[in-house]
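Here the complex is missing a single protein chain, while all its other protein chains stay put.
Let's turn to chain A:
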Amino acid sequence: MTPTPALRLAVDIGGTFTDTVLVEGTANILASTKTLTTHGNPAEGAMEGVQRVLAQSGRRAEQVAGFIHGTTLATNALIERRGAHVVTVTTEGFRDILEIAYERRYAQYDINLEKPDLLVPRERALTIRERMSSEGEVLIPLDDAAIDRLAAEIETSRAEAVAICLLHAYANPAHERRLRDALSDRCPGLKLSISSEVSPEAREFDRLCTTVANAYIQPLMQGYLTRFAQSFRDAGVACPILMMTAGGGMCSIDSAKRFPVRLVESGPAGGAILAARIAAQAGLEQVVSFDMGGTTAKLCLIDRARPQTARQFEIARAARFIKGSGMPVRIPVIEMIEIGAGGGSIAAVDRLGRLTVGPRSAGSEPGPVAFGRGGSEPTVTDSDIALGYIQPDRFAEGFIRIARDAAEKALTKAIGGGLAICGTEAADGVSRIVDENMASAGRMHAVESGKDLGARTMIAFGGNGPLHATRVARAAGVNRIVIPPNPGVGSAVGFLFAPVSFEVIRSRYSLLDRLDLDAVNAVFAAMIEEAAAVVAQGSGGAATLTRRSAFMRYHGQGHEIEIGLPDRPLTVDDIEPLRTAFEEEYRRQFSRPVPGMQIEILNWAVRVATPDLPAPRLPDTAQGRPATPAEHRPIICDLDGRTVQAGLYLRENLSPGDRIDGPALITEPQTTTLISADFSAEVDGIGNLILTRTAMGAVQ
């Protein structure tokens, strides 16, 4: 056993930056850094970051005992259409599942819309004669002659990967398995994904999309993961590398190669895990995490230190982030609402004279006008500069020169002209619109989840989260904000607190009153065996916890509610408590249960995970020792638009118990925290900034 606490590394490869964090033990951050993402071979940028944090803390690669990796590579390959040449195989008579989809346009008034590109055109959609019933009985057997014909068709198609999705395969996977085995014999080298393994849920369109996405990125991700692991092994890292998943858990490299679709959006999941850990430490029951970067903002609801999860995610939504405009994948995910609002979001006036912000983004190239890299349209960052919230001499450790004049001029020209106002008034307008947009999206997301935003504590991070937190919180009716240490690399820090876990969801439809308990218990046994095998690859033999649940609804409704089940086979005595639990949760969400209505169950879920790392409760700190600002700077007050003097503080100079009243700015290398005039901040025992809204009531 190691005499000193274990060293652990987290690497989060994003679209622009690769974040690397090195910790000792559970949470002692020794070093963190941002390096540029190297798109040709992302392992290079990661290696640079790893070497840097090791050098900074005087450690060697051989000492690293844990390595967690998250990457946007899977997501980006899907968005940028850089995956494999995929062929689909569906049941005869159902060639057009992808093309027909839900028969729906995602924007009601848009006559000219095009439907999302679902990666496999019709000429590569093949079928095979076979058929299962919804009960999993064979209606038409699968025969070898049909398989031979199919193999020949696949051969001619020059497919690199095949996505197999047969009707009702979630109920009986026998045909899919036989077809996979036969094709892998006949066409060696072909990557094969089957729907009953990738996503065993009813709804053929969603299941096929998920299987296609998995097949599409599998060749790329298998190659990448092999090279990534090899290069760190060569550099002396002896421990296994675990991959972060969208569900907020970790899995082994081998599992990631089988189910690469589970790696999408794993970076943002890290942020939610960090927020959940802070919630656990601070004993916060209801939290909303707010992660605002350069192009998007993401909010996640966290109750009792557990991020809200979902079973579906949409990849590559069209520009306006409209629901239904992307490719749905059914995988366990930490559920977030993502809005096209970030520092780079562009502000403009539309033809009705309405001020709009985003979702178009100036990104890092050409970037905000003030950066002087060719950007000519004003962005949210330009407005923050014009309002004085971003201080040029404190931004990005001085690496980027900021021209405040240019920002103001662009705002006056693009916005002020249309609304007859000056540059700082325009900046104030931009801020109000974008902050209201984020707050509205958050409120809407809460309503869709049957929850309320107002009573929550916001945990804010990401490059722009701490800067906009008070403004978004105010618009959302939130009165308390936590800004963790190292907010700029929040997702990578979050990776270090993720459990090794795997979740399986399987469809088996039944009315609660007619539940076939033996069959359900058999389904659970198979699911637990599958999930436990995946977890065992990464857990090093650690103990695991199993969570079972059922997705229930009233007969005839479309919206399901997840109800937890005991971790043992169900018996007839469980039926009534299940009914009660469902009705209580229904009452909580919709005021009244519906007496006499039948209850039905569609899906069953199992999650096997190592226990969460202990989250020690925060030490109490001495209250309210006023901190002294380094100096004062003029800023525009976000409450009334007047120029006020704000105290300027360096975060590294603050210590537990320090108190700061707004208006104030707290700067650190990767971001700035704005303390608005109606907020005050205190530093808690582990360096979190706790912002509390002091002045309530109407805002003029």
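Here is the rule we go by: a contact is a pair of C-beta atoms (placed from the backbone, for glycine too) under 8 Å apart; a residue touches a chain by one contact, two chains touch by 3 or more; residues count from 1.
The working rule: contacts and distances are computed from a predicted model.
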| item | value |
| --- | --- |
| "NADH-quinone oxidoreductase subunit NuoF", "Hydantoinase B/oxoprolinase family protein", "ABC transporter ATP-binding protein" or "succinate dehydrogenase" - which is the UniProt name of the missing chain | "Hydantoinase B/oxoprolinase family protein" |
| Residue of A:39, A:60, A:401 or A:559 in touch with the missing chain, whole complex considered | A:559 |
| Sole residue of A:80, A:144, A:350 or A:631 that reaches the chain not shown, by the stated touch rule | A:350 |
| From A:58, A:188, A:541 or A:595, residue that would touch the chain that is not displayed | A:595 |
| Full-complex contact with the absent chain, from A:95, A:233 or A:258 | A:95 |
| Contacts of chain A with the absent chain, listed as residue ranges | 93-96, 99-105, 108-112, 114-115, 121-123, 131, 133-134, 139, 167-168, 202-205, 350-355, 419, 421, 425, 428-429, 432-433, 436-437, 440, 443-444, 447-448, 450, 477, 509, 554, 556-559, 589-592, 594-597, 698-700 |
